[in-house]
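Every protein chain but one is kept in place in this view of the complex.
Moving on to chain A:
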Amino acid sequence: MGSTSAHGENSTDGLGRRDLIKRSAALGLIAVPTMSFLSACAAGGDESATKGGAPKGAVTKENPFGVAKGGKLDVVVFKGGFGDDYAKAWEAAFDKKWGTTSSHLGTQEITAKLQPRFNGGNPPDVVDDAGAQQIKLDVLAKGGQLADLAVLLDAPSLDDPAKKVRDTLIAGTVEQGTQGGKFVALNYVYTVFGLWYSGKLFKEKGWTPPKTWDEFLAVCTKAKEAGIGGLAHQGKFPYYINVVIMDLIAKKGGLDAMKAIDNLEPNAFEGSPVALAAVEAVYEVVEKGLLMPGTNGLTHTESQTAWNQYKAAFIPSGSWLENEQLKQTPDDFDMKFLPVPVLADSKLPFEAIRAGAGEPFIVPEKAANKAGGLEFLRSMLSREWSTIFAQQANSLTVVKDGVDPAVKLRPGTQSAVEALKGAGDNTFNYLYTEWYSEMGTEIENASNELMAQRIQPKEWIKRAQAAVDKAAKDPNAKNNRRS
């Protein structure tokens, strides 16, 4: 071993140093996993970031918010299923009218891009706060970051100055955008929720779209016999299956059952025969093996694409589905909307649908050009801008009769419009998802377990009620009430 010691003599020093470097490098790396989170925690400066403020224009009937000519307008939109071309067209129109220079940012990373700006006190002037990474509105509202949009509702409409903006909106828009008693978010896109199927597949197989839950189960059974799945759902995002569960509850129990949940009643789920019946109905699909195999673990795109490939008869979703699946849908698929079928003794008719305003546009309280932001929103509620949106994004807006009849819609959207007409006044919409993020998440987790057959309907009810009871302790619970 002579060579060993000889080697050692020369290198004791070197080894020691190398060792030291290795160790200190390892210790330095302690920081790595935690650091990114911790430094993300660090907020920007405090409120002192007051800007010079945009120059004010004179308040007139044509200019109710006092927008100054010229200046800047900072717009950030969620670039999701609707793209962001519509917003670019709007900004061009706005700049032309007011002589402003708009800056445009279309992104999916709303939180990442905007959180530092909200914290730093220099948010944009208009934000389309949507998508999976939206900043939750309840959180923004609690932080006092949202401008009160009541002034917008009371301003004259651009199309007919004799009317207030408030009167040009589809019912429910104001309610949907209210947080803690204040109207803070203009949900611009009118969305319907329910089940979707392929008109082509149903015609081929000779199936009739079901109106009752029993008929629905029958179609699913026939589908299974034909070698395809009955119901597909976006298992990785239990949000979607909750649409079915909650719609069944609202339809069977009527609006009171829905409000009991939004108002966090102690018997919203627990002891409610309506809720139990709804959950049991969905569970029956699972028990009878009528789900598309593997659907519980799929993402929304995976399951929707499988459905587009005729691997399942039904899938739940909102009316953005058609746009989202544009590339995956075969040309002759003939997408159709179906209101969620009803259980026996339901208080609402089959035609009733969950319909509501989505895609919240907000004006931050600390926006540099708040007047410009408000005026932008007012312009969005004009017929001209509403038509631009319908054309570019193939979706309806909350403006009553806001779309030029000349615009041709795709089959899915068209069938949703017809369903909406059929529903008449029988529309409803849940608000708890907007008001209580944590409760929504907990109910989603329970639904995930239910669909995987790891819990039974009774256990689901227990967990959902526990989530409701927990949310009832939220200080906002007393303001977030609907009647």
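We take it that a residue touches a chain if its C-beta (ideal position, glycine included) is under 8 Å from a C-beta of that chain, and two chains touch if they have at least 3 such contacts; residues count from 1.
Convention: contacts and distances are computed from a predicted model.
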Choices "Corrinoid protein", "Aldehyde dehydrogenase family protein", "GMC family oxidoreductase" or "Sugar ABC transporter permease" - which one is the UniProt name of the chain not shown: "Sugar ABC transporter permease"
Which of A:346, A:433 or A:448 contacts the chain that the document leaves out: A:448
Sole contact to the chain not displayed, among A:124, A:210 or A:235: A:235
Sole residue of A:65, A:94 or A:118 that reaches the chain not shown, by the stated touch rule: A:118
Candidate in contact with the missing chain, chosen from A:75, A:126, A:140 or A:186: A:140
Residues of chain A (touch criterion as defined above) contacting the omitted chain: 1, 3-5, 7-8, 11-12, 15, 19, 22-23, 26-27, 29-35, 37-47, 111, 115, 118-121, 135-136, 138-140, 142-145, 235-238, 289, 292-298, 302, 306, 437-438, 441, 444-446, 448-449, 452, 454
